[in-house]
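Every protein chain but one is kept in place in this view of the complex.
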Amino acid sequence: MKLFVYVWKRLAMMVPVILGTTFVAFLLLRLTPVDPARAYLSVSNIIPTEETINLVRHQLGLDQPFWLQYVHWLWQLCHLNFGISFISKIPVSQELVVRLPVTATLAVLSLIIAILVSIPLGIASALHKNKFIDHCCRLLAFLGASLPQFLLAYLLIYFVSVKFDLFPLQGTETWQHFVLPSITLALGLIATYSRLLRNGLLESLEEPFVLYAKARGLGTVALMGRHVLRHAIRPVVTAAGMNLGKLFAGTVIVEQIFAMPGIGGYFLEAVYHRDYPVIQSFVLIMAIVFVLGNLIADVVQAYLDPRLTQQGTRKQVE
Amino acid sequence: MNQKEIVLDVKGLDVQVHSNQGKLQVVQDLSFQIESGKVLGIVGESGCGKSITCLAILQLLDRVQYVTQGSIRLKELELTNRTEAQLQKIRGKEISLILQNPMNAFNPALTIEKQFLETIYAHSKLSRKQAHDQAVKSLDEMNLPNPKELLKQYPFELSGGMLQRVMIALSICMKPMLLLADEPTTALDSVNRHHVVEALQIIKKQEKTAILLVSHDLNVIHELADEVAVMKKGQFVETGSVAQLFSNPKHEYTKLLLDARLTTGTRNE
Partner (left out) sequence: MLMSRLLGKQLVISVLTTLLALITLAGIFAPFLAPHDPNLVDLSHKLNSPSLEFPLGTDQLGRCVLSRLLYGTRVTLSLTLLIVASCVAIALIIGSIAGYVGGLIDNILMRVCDTILSFPSFILAICLISIWGVGWQQMVFVLITIQSVYYTRFIRGLVTNLRQQNYILAAKVCGSSPFLIMIRHIIPNLLSPLVIVVTLEIGWVIMDISALSFIGLGVQSPTPEWGAMINEGKSFLLSHPRLLLAPGIMIFCVVALFNLLGETLGGKKGTTKSIRKSKKEPVEGLGGTQ
């Protein structure tokens, strides 16, 4: 129940953040030297004359005051209208419906892979501190910090797909198509999470409540699962929440390499041609994903540690 | 009542710590016995090795870092060469521990009930209902108000004094032979200290459990203990019955402790 109230509160807090971000993005877009009307004309292959520019300005509502444009944009958003792409002249929402699931699948899949792999890895390196496996994880973490994602993607393609012909290369038709891209995205995260978990585990093994749980004669499973891991995994949860946004950004690169029709490629195309409605929608989506990722992490966090939701509600039983 | 049985028999307990500063002898040649229903008090300055002794009895010292020698017998059972699985069955059931700081001894993420139940499940085959009843019963025994409500709470929702009593209730829940109380009153104010002493007195009166009571507080020792051992730098410097030790201390260090108590005692009154 308290968790429920907490979630509502957090959801309410999302709104100003998203409004603020989109407002800043909107403002910055209008402050750039390139006139959206000119951008529109140039992608439509129309020669920009005084006349055509004015016409397009009027069509796009650019002759209105800035704040009215923003309110208008918001109002359209409420009707799920993201505007119409300058390039394709197709509503942005139509494209998003097709592309967003691809990107989301990719991002969520890699997050899941990362978590599933790094938990045993982190546990193993905590249990064998400063032994072989721990050093391997350390090396992995170092590689994760020094190897750019696109390079990793090509290495994977070259060695896994080409040399051993294991997974298909490009596209999104089957689940196998998602394997290599998600591994690419996950590998860096695995490095981070397994180190985080390892350090968390080593720290929580020192906690007094773990000593007390041992003194009560709890079995290994109960001790490790309910007390140690539950405590140690909290930094990983926070990191995962923050990384959801980062993963969406990472897909921009990975989708290019694996030729997946997600929002990344759509966005890049829009950036090259200054397709304003698409750019605005992308910034909006990024803001939502980012805030949502943090929200989910906070809710899981609150479940793992009820102190976060119940603070200041100390009941007196006496 | 007259057939007193020796519950804990420690002979020549030695503990060495291997730290990065080298080896360190923290407990040296301790020998003592506790009979059921009796309370052995251990007093001594901070860092003299009291907590280490308690953990050594429970075999909870990390075997890489600490080297333990000597014999620890719980009734007929030698504890020093048990496997981890055997020890798990003994910890919390035959021997239970009360820690100094109840605020961080409980897992903040679990309700009191969960922590009771997991302990009961670890040592018995009771159903959820039975286990719950048992928890309520032992909280009741410790005169804790409103046990059912209490079980639903999280540790951070309770005061330190309440939690300490909950910890005592949890420790006697499985009817252990031996209770190790490591400074149970140090973190508490005087009212709560009184409650805790009362709770321990209840356990003592039932004459089933032997208690090892570690404390800085000589008043608490005076009220509860039958015998007292004075510890300094890992060794017992003086042992004897409470009356004897308090009225006629032999060792310089014991006198010092008693003096310190007198001066603070008069100031309080």
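Read from first to last, the chains carry the letters A and B; within each, the first residue is number 1.
Just so it is clear, a contact is a pair of C-beta atoms (placed from the backbone, for glycine too) under 8 Å apart; a residue touches a chain by one contact, two chains touch by 3 or more.
In this text, all values refer to a predicted model and were calculated from it rather than measured experimentally.
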Request  = Tell me the shown chains the invisible chain touches, ordered by label.
outcome  = A
Query = Out of A:Pro181, A:Gly217 or A:Gly250, which touches the unshown chain?
reply = A:Gly250
Touching residue (missing chain; options A:Val43, A:Leu62, A:Val92 or A:Ala141) = A:Ala141
Request  = Determine and list the chain A residues touching the chain excluded from the picture.
outcome  = 25, 28-29, 32, 34, 135, 138-139, 141-142, 144-151, 154-155, 157-158, 162, 188, 191-192, 195-196, 199, 235, 238-239, 242-243, 245-246, 248-250, 252-253, 256-257, 267-268, 270-272, 274, 279, 282-283, 286, 290
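Here, only the chains that are shown with their structure count from here on.
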Inquiry  = So in the complex, the part of chain B that touches chain A is made up of which residues?
reply    = 58, 60, 87-93, 96-97, 99, 101, 104-110, 118-119, 122-123, 145-146, 149-150, 153-154, 156-159, 162, 170
Query = Considering the complex alone, what residue numbers of chain A touch chain B?
reply = 207-209, 211-219, 222, 226-227, 230-231, 304-307, 310, 313-318
